[in-house]
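Contents: one structure, followed by commentary.
For chain A:
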Amino acid sequence: MSSLLTVENVTVQFGGLVAVDKVSLTIAEGEIRGLIGPNGAGKTTLFNAISGLAPTRSGRMIFAGADVTALGAPDRAARGIRRTFQTVQLVQSMTVFENLLLGLHSRADNPLAALFVGHAVNARGATDPMATITRVLDYLDLAPRVDHLVSTLSIAEQRYVEIGQALVASPRLLMLDEPTAGLSPAQVARLDDLIARLPADWNVSIVLVEHVIPLVVKLCHRITVLDRGRVIAEGTGEQIENDPAVQEAYLGERLNA
Partner candidate 1 sequence: MLDITGLRAGYGAHEVLKGLSMRVGKGQVVALLGGNGAGKTTTLSAIMGLIPSQGGEIAFESNSIQGQPAHRVFRHGLSLVPQWRELFTDMSVQEHLELGAIACASRGDLDARVASALDYFPELRAHLGRRAGTLSGGQQQMVAIARALTARPKLLMLDEPSMGLAPLVVRELGRTIKRLNEAGTSVLLVEQNMHLALGVASYVYVIRAGKIITHGPTGDFHDEKELFHSYIG
Partner candidate 2 sequence: APHARADDPGITPTSIKIGMIGSLTGPAAAWGWPTINGARMVYDAVNAQGGINGRKIELVVEDEQCAPPMALAAAKKLIHRDKVFMLHGGSCSGSILATRDEVLANEVPMMILVATMDKIVQEKPNDYIYRAFLPGSFDGKIIADFIATMPNVKRVVVVGHADEHAGARYGTLTEGLKKHGVELLGLETIETELTDATAQVLKIKDAKPDAVVLVGRPAASAVFLKDAHRLGLDVPMIGATVVDLQDLADRIGGTDALKNMYVVAVYKGPLGSEAMTPWQEMLKKYYPSDKVQASSFLGTSGALAVVEGLKKAGPDLTRAKFVEAMNGIQNLDGGPMACSLSFSAADHDGCRTGVMWGVRDGKIVVIGDRWKN
């Protein structure tokens, strides 16, 4: 597997607080990477740094062979770095369909033409966006909800829409920030299933932040553990679960649930 994203010595600081401290990590194509750590370890901030939302103090980020360190969030999104948020960030007053269209924003449509003829005119003659959207809706079982306002959906469905919004853009890297938070066990199981299938079905690498350790261990090829902004361990699920440093900082004791 070749590497898709390389993060080198990235540091993010808020005032005196170093939220991400010289973190380096490499995500391979098609990989599902777990990112775990105590509350406030810097997981979300690292996501922010990779997606271009948090200004980095130092370090480099190479994505798909190009240095993206200097790019802003929209440009990175256009290159295929997509994410979801710890608390759902959708346009509540729009329908599912319209939110998915938002995900397509960075397609290189001619803006003026787009104003008048919608998405019919594409500069690069890319695949028909409607086909992509239909495919995503079916894949996520959201088709029955396509015309519903997001505000009327359950939290679980909203998480799916958020994933769908990323998927319509055919991303290379998908970062999921605590996607199971607030979901019922049944929904967690469903999501678990979905995440496992994503890399193969959509040709995408995944970084997953989660506090449900069994899920992470089961899904992820490798797991990176952050604590106080630093990587304190990296390895397979089993290695991580048995790492004393991780146990002390994060797990406390072996979980059996």
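As a working rule, a contact is a pair of C-beta atoms (placed from the backbone, for glycine too) under 8 Å apart; a residue touches a chain by one contact, two chains touch by 3 or more; residues count from 1.
A quick word on the picks: all candidates are chains of the complex that A comes from, given by their letters.
Since we're looking at a predicted model, the values are computed, not measured.
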#### Entry: Numbered candidate touching chain A, per complex, among 1 or 2
1
### Message
Show me the residue ranges of chain A that touch candidate 1 in the complex, using the header's touch definition.
### Response
14, 37-41, 44-45, 86-87, 154-156, 178, 181-188, 211, 213, 249-253, 255, 257
